[in-house]
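Take a look at this one; I'll ask things after.
Note that one protein chain is taken out, while the other chains of the complex remain in position.
After this line comes subunit A, so read on.
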Amino acid sequence: MNLALADIRHKLGRFVLTCLGLGLLMAVALSMVGIYQGVVTEALALSRSLRADLWVVESGTRGPFAEASRIPGDVREMVARLPGVAAAGAITLRTAEAQAPQGTIRVQVIGYEPGRPGGPSVIATGRGLGGTRFEIVADARSGLPLGATLLLGRYRYHVVGTTRGLVASGGDPLIFMQLRDSQDLQFRLAPAAARRAIAASTGGGSTDTVNAIIARLHPDADPALVAETALRWKHLAALTDQEQSDLLTLSVVNRARVQLGMFTVVLLFVSAVIIALIIYTMTMDKLREIATLKLIGAPDRTIIGLVLQQALLLGGVAYVAAVAIVFSARDVFPRTVALGPAEVAVMAVVVAVICLLGSLVSIRAALRIEPQQALGG
């Protein structure tokens, strides 16, 4: 007969409640891990989706995410002609407030030229952008369904396709539109004074401003080498995709990442203390029973087994509850909760270690119980 199980069955309601409470706490810790991972995934989602090997931006900047960058649109042709470059595309990036059917939403607008690098790599529903203007591809996170209309500035855009999991580093959903549309939009949204200034100067050509050129290279080309060539143009800077990714995780979302990481550590520490306390209480509640066991000659391993098995059962059941809670609630979170089998497995090991360490104090206390404590009223 298993004493740990028998005792739990005897006080089942209390055990279940304890597991549920602990499960909620672990669920918070687990979603923290997921949100931490999510911040990193989200930060890289945009650059990964664009599948760029090289980013050409304004000289002296580390754009277009970490810093603002503006370069003339015709740089794209120069970049395309660089040795090693297979394809190049101009993109614009701006955050905007837009009127969706469900209300005002905050989006990251990306302008690109269909057929050139810069668009979404996978369309979930509908189709990608064609030649027609005022069409957009919106990420599902925006809540915009196919066929919906989005009011941005003075223009209305129709959703012809949707993507999944494409968000900016801040978590804003991506909206893809034609480069010309986005340039118009930036022009329209600019202050009236700037608009007048632009109109007074040379005209159409000057509004052909973009934020970055992204290039895909031939498989055998060295990104660093091509970047060096691009740098010869004094008004440009170039970053490899690796540099861009590092910049995104280490600079753009670094504070959020470190903050969440520290919070996760604090939560795990709190969980550890609470688990240790629960196990201690569970053990001391059985003081008399443990003394009786010693009286009838139970060896130490029986006592250790009792405490340890209950600790692991408590941790195990609570963790299963936590995983169930987080996975059924993850879509409610406004930002990505990135939890895969790896994260769940690592956390399971962490919980097991916490339970083992948490039961050490209790085991010590249980082994110190004297058999005579079973005697008397």
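Quick notes
Rule of thumb we're sticking to: contacts are C-beta pairs under 8 Å (C-beta built on N, C-alpha and C of every residue); 3 or more make two chains touch, one makes a residue touch a chain; residues count from 1.
Here is the rule we go by: contacts and distances are computed from a predicted model.
Candidate names were "Putative ABC transport system ATP-binding protein", "Sarcosine oxidase subunit delta", "Carbon monoxide dehydrogenase small chain" or "sulfate adenylyltransferase", and the UniProt protein name of the unshown chain is "Putative ABC transport system ATP-binding protein". Among the residues A:Leu295, A:Ala352 or A:Ala365, only A:Leu295 touches the chain that is left out of the figure. The chain not displayed touches subunit A at residues 1, 3, 6-7, 9-11, 288-289, 292-299, 302, 371-372, 374-377.
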